[in-house]
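This report concerns only the one structure given below.
Here the complex is missing a single protein chain, while all its other protein chains stay put.
Chains here go by letter, A, B, C, D and E, matching the order in which they are written, and residues are numbered from 1 within each.
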Amino acid sequence: MLTDYLIRTEPYYRPVGDEAALFAAAYAARLPMILKGPTGCGKTRFLEHMSWRLRRPLVTIACHEDMSAPDLVGRWLLDAGGTVWHDGPLTRAVRFGAICYLDEVVEARSDTLVAIHPLTDARRMLPLERSGEVVPAHPDFLLVVSYNPGYQALQKDLKESTKQRFGALAFTYPAPDLEAEIVAHEAGVDASCATRLVQVGAASRALVAEGLTEGASTRMLIHAGRLIAGGIGFAPACALAVATPLTDDPALRDALAAAIAAQVP
Amino acid sequence: MLTDYLIRTEPYYRPVGDEAALFAAAYAARLPMILKGPTGCGKTRFLEHMSWRLRRPLVTIACHEDMSAPDLVGRWLLDAGGTVWHDGPLTRAVRFGAICYLDEVVEARSDTLVAIHPLTDARRMLPLERSGEVVPAHPDFLLVVSYNPGYQALQKDLKESTKQRFGALAFTYPAPDLEAEIVAHEAGVDASCATRLVQVGAASRALVAEGLTEGASTRMLIHAGRLIAGGIGFAPACALAVATPLTDDPALRDALAAAIAAQVP
Amino acid sequence: MLTDYLIRTEPYYRPVGDEAALFAAAYAARLPMILKGPTGCGKTRFLEHMSWRLRRPLVTIACHEDMSAPDLVGRWLLDAGGTVWHDGPLTRAVRFGAICYLDEVVEARSDTLVAIHPLTDARRMLPLERSGEVVPAHPDFLLVVSYNPGYQALQKDLKESTKQRFGALAFTYPAPDLEAEIVAHEAGVDASCATRLVQVGAASRALVAEGLTEGASTRMLIHAGRLIAGGIGFAPACALAVATPLTDDPALRDALAAAIAAQVP
Amino acid sequence: MLTDYLIRTEPYYRPVGDEAALFAAAYAARLPMILKGPTGCGKTRFLEHMSWRLRRPLVTIACHEDMSAPDLVGRWLLDAGGTVWHDGPLTRAVRFGAICYLDEVVEARSDTLVAIHPLTDARRMLPLERSGEVVPAHPDFLLVVSYNPGYQALQKDLKESTKQRFGALAFTYPAPDLEAEIVAHEAGVDASCATRLVQVGAASRALVAEGLTEGASTRMLIHAGRLIAGGIGFAPACALAVATPLTDDPALRDALAAAIAAQVP
Amino acid sequence: MLTDYLIRTEPYYRPVGDEAALFAAAYAARLPMILKGPTGCGKTRFLEHMSWRLRRPLVTIACHEDMSAPDLVGRWLLDAGGTVWHDGPLTRAVRFGAICYLDEVVEARSDTLVAIHPLTDARRMLPLERSGEVVPAHPDFLLVVSYNPGYQALQKDLKESTKQRFGALAFTYPAPDLEAEIVAHEAGVDASCATRLVQVGAASRALVAEGLTEGASTRMLIHAGRLIAGGIGFAPACALAVATPLTDDPALRDALAAAIAAQVP
Partner (left out) sequence: MLTDYLIRTEPYYRPVGDEAALFAAAYAARLPMILKGPTGCGKTRFLEHMSWRLRRPLVTIACHEDMSAPDLVGRWLLDAGGTVWHDGPLTRAVRFGAICYLDEVVEARSDTLVAIHPLTDARRMLPLERSGEVVPAHPDFLLVVSYNPGYQALQKDLKESTKQRFGALAFTYPAPDLEAEIVAHEAGVDASCATRLVQVGAASRALVAEGLTEGASTRMLIHAGRLIAGGIGFAPACALAVATPLTDDPALRDALAAAIAAQVP
């Protein structure tokens, strides 16, 4: 069943530095990894790419504050012949050797975070407390988690005893040339349009100092590019895909509108 | 079953600008959308209209702080032959290609919001964590959410990692002439009466600066119009349908009463 | 089964103004209604009277902070042949065309309040999220809610997106002559006694300015009248039925005792 | 089954004033009653006495903050043939005509308090929301609640819409002669010993002004009397039964010890 | 089954005063008892001793803030033939006449505390609200509770209406000679070693004035004695069994280390 999670075609990813080699070495040492960085800067795409390169299925779980350990690990369900154990997504990844990706891990409840401890030290096992089974991790299994140090870390953080079980790679927005190349490729717009979209993105990221929670992700710029490729004008596409979702603050909306207007061809 | 959700007769909608073209382009790009704006300004009606134009069923879910992911996604229920999985409304929309509308999405709990992440990026899939199934989104599926930046945003906001997955259109009250046309059409009153009702609405919206939480929606003006069309006088109809529901503050009640009295023919 | 909720004999109600005509017009327009006013001023009796006049069953639900949507809408119960759906009181009212009265609606949890949204706009339907059924409202169905703006509104209020779906009628205590007529009729005391009880009530309502949470309701005056009709003296009857329940504050107790003593024949 | 709750032998009760006649009149009018007063001053005994006089079973329910409406009203339980409804203690009292006594009612959660509303107005019925049944109150049914205005009312209070449904009787400690008579009768000590115990009680009640939460109840004095009747000395009996349970504050303990020593024969 | 809880060999207990006679008198009067005092000063051992002397089984229940009434009283469990009632430990004690000991009773939730009310007044019965049964207390049943006035009472306290149902005995650490005798007997060390351990205990208790939460219990001194009897030196035994568990504060650790060093032979 885990073959559903195999990535069969190469996900587009433009490397920024030696992150691929470092991740491959961490995987070789089966060192659990934290991917850090702002929203939409490419952490998830990077991991999809590495999963494809390493030919391992990728099980992604978006964490949230109401997620509990049984959501990850599994639970008993009543069946015709009594209760039957159903593996959760983490247990399936552990059993069959996938890369398990806990996206935005700091959002999870404490029991979720603690359930991964025996998987991230020398034991490499998952005790299913409610079934009594102890699942040894498949040799190919690796745990990867992400978090966003920009605004999340102010309120929530991993416990030291969790954090020190992981290695970490820090991501940020790609450099302008690289980002324009990505936008052009993903949205199907020409280089000039992509460059102008990247400048809108850079302007929005500069507005964080003015109070914007977070700048536009590369993903937002791709959204705008796709609308442009679909026939919408540059300014309304950027308004719909970048400015209007990002903020309701009138001053910030005006600043974003000006930044967009400055790039209209 | 989703055909229950098909809108078979054209919902009355008077366009304000190019919102229909922009929404159609976003739908063509399958870009998830946020509809922003005050209570009762026409967001829901706009989406009903677009669903009719795009010939897609519309599944509407009113969000609230006690809604959890299983309310959206589905749950196990005990049946004669054991437990049976029942799709939630979001899963039905994903499976069969409806537009799924999460009304007042910021009211929902975090697990609800995170459950939609895999539907709003390149994956376009809904993992049913409790059943182990991964539902690929029907090509026609689109997620649309609404929120009210006026008073809600002060207390609650979408996470950045949610927000940056969406495009957005901002709505406000229609211009007076247009609003009068809408009120006349929907309530069955003449143009003069509709114009006077719209002036009551404008007066109430001006009172937000005096402490009123929110001004009268177009919907409230239509309510008053219907009572008038049913034989009730202008002043008692406006009191019942606009002033009395809006506030208990004596000063604001007096101000609304004066605004109504000024429009009595 | 809803015929259990039909009111077969005319409930005693003395109109104060044009509230009956206004309510009948709102019912004709199927405009959901809020009844506002202090405890025991006659909101519930008014609605019983209107239900009798309109010949519609009246399903009353007292709201509280632990009430959840399934309490209103229904739930799955395990039966010999598996799970069976049991309609809640709101669903029965929707299906069979009763007036459904949510008493003290602001006490309810948010999921309860949001569950009523699709019943209070053009859709007039109740989606049973847990069963997948969509129940169209019977043409005779109307939703009515009550709340007490005096002391409740300080802590809790309806959301704007809920409030603007309703019309509203404001109630207060009846004028003295009318209240004495009601007390005499309901308690079986003579006009002089009823007048003196009404003066006790008026004195208690004046004490709200001195710190009493709320003045005596008409209902309390009727309680005292019934004890008097049963042979208890005026002062001990008023102490038992009005002063002792209303407050434990010594100064307010003394003030109430003085107000009672002033009316002893 | 309710006959288990019939009180077959006359409970000892010494009347203080006309409380028995007033309660009997309230019962005749089926007016729900609040019994107010400090811990252990005789509220429960009074109600046992009245239940015996009125020959009605007495169902007592001690309220607490984790009690919910199903604890009172009943719930579905799974049985061999599916789910079966089990009446709660309130429902049994309503169905078969007992006096139902909610002791320390302000400790209960809001859903418990609201569940009693339809029992305390003209409807006199109990809607079992989870079963769909509407139980009309037996003609003999009466609801009685107690609360302690001394220290409880600071934190918790009944809602106005609950309070105004009840009549009320206020209790306090019996006068010294009467209390000594009660202690002598209940503990089996002579009049001199009972008088000295009552003086210890009075001294403890005076300490409330010094910071003691509440003075010794008549019940505590009876406890001390019983130990004395069993051969323990006056001082150690009062220490064990009165002073040590009442407080851990050294100054208050010393003051109580002095008050006890002053009464040692 | 309750015979499992009979104490068959005399528990070692050295009386401090007339506590055994007072407890026996309270038991004869079936007066529920509170045992007050600091951690590990002998409350539990005293009650084990009294249970042995009175030849009653002793059912001990450690209370905590997540304990609810069903944990004490019992619950329905699903069995092959439907739901079956399982008595909780309190119910078994009530039914068969044990002494039931609620250790650290103030930690329990309110429903636990209220569940014991009908057992601690003239009714001496336990209503099982969820099964409808009323269990009369066996004539030999007695309820005993403990609490620690030192640090617990600052945050939590019994309600007055609970407290006034009990008698109480106050315990403290034994006098030095007596404590040395106890330590020598229980740990198997000689009198000199026991005396030195008791001096370490006294020194630790003096540190409460310096900020230590609580001094070493007699139990801790016995732990140290046992390690010494097993061949460990005086200082490391006291460090392991007394100083290291008691505190992490460097200054207090130093003070404890000095107090231990002063007693090294």
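Structure notes:
Heads up, the rule we're going with is that a contact is a pair of C-beta atoms (placed from the backbone, for glycine too) under 8 Å apart; a residue touches a chain by one contact, two chains touch by 3 or more.
Quantities reported herein were computed from a predicted structural model and do not represent experimental measurements.
The hidden chain, counted over the whole complex, makes contact with A, E.
The residue from E:L158, E:L197 or E:A241 that touches the chain not shown here is E:A241. Contact with the undisplayed chain is limited, among A:V134, A:A175, A:A191 or A:V264, to A:V134. The residue from E:L77, E:A175, E:A191 or E:A206 that touches the chain not shown here is E:L77. For the options E:V145, E:A168, E:A216 or E:I260, the residue in contact with the chain missing from this view is E:A216. In the full complex, chain A touches the omitted chain through residues 18, 21-22, 25-26, 28-29, 31, 34, 36, 68-69, 76, 78, 81-83, 109-111, 113-115, 117-118, 121, 123, 127, 129-130, 132, 134, 149, 153, 160-161, 163-170.
For chain E, the residues in touch with the chain missing from this view are 1, 4, 39-40, 44, 60-67, 71, 75, 77-81, 86-89, 92, 103-104, 107, 148, 151, 213-214, 216-217, 219-220, 223, 226-227, 230-232, 236, 240-241, 244-246, 248.
Everything that follows uses one rule, which is that only the chains that are shown with their structure count from here on.
Judged by touch alone, the chains other than chain B, held in their current positions, sort into A | C, D, E. Overlaying chain C on chain E by C-alpha atoms takes a rotation of 120 degrees, rounded in steps of 5. Interface chain C/chain D: under half of the residue numbers present appear on both copies, so the contact uses mostly different residues. Rounded to a whole number, the gap between the C-alpha centres of chain B and chain C is 30 angstrom. Annotation: 52 Å between the Cα-based centres of chain A and chain E. Residue numbers of chain B whose C-beta contacts span two or more other chains: 78, 81.
Taken chain by chain, the contacts run in an open path, each chain touching the next and the two ends left apart. Working note: touching chain pairs come out as A-B, B-C, C-D, D-E.
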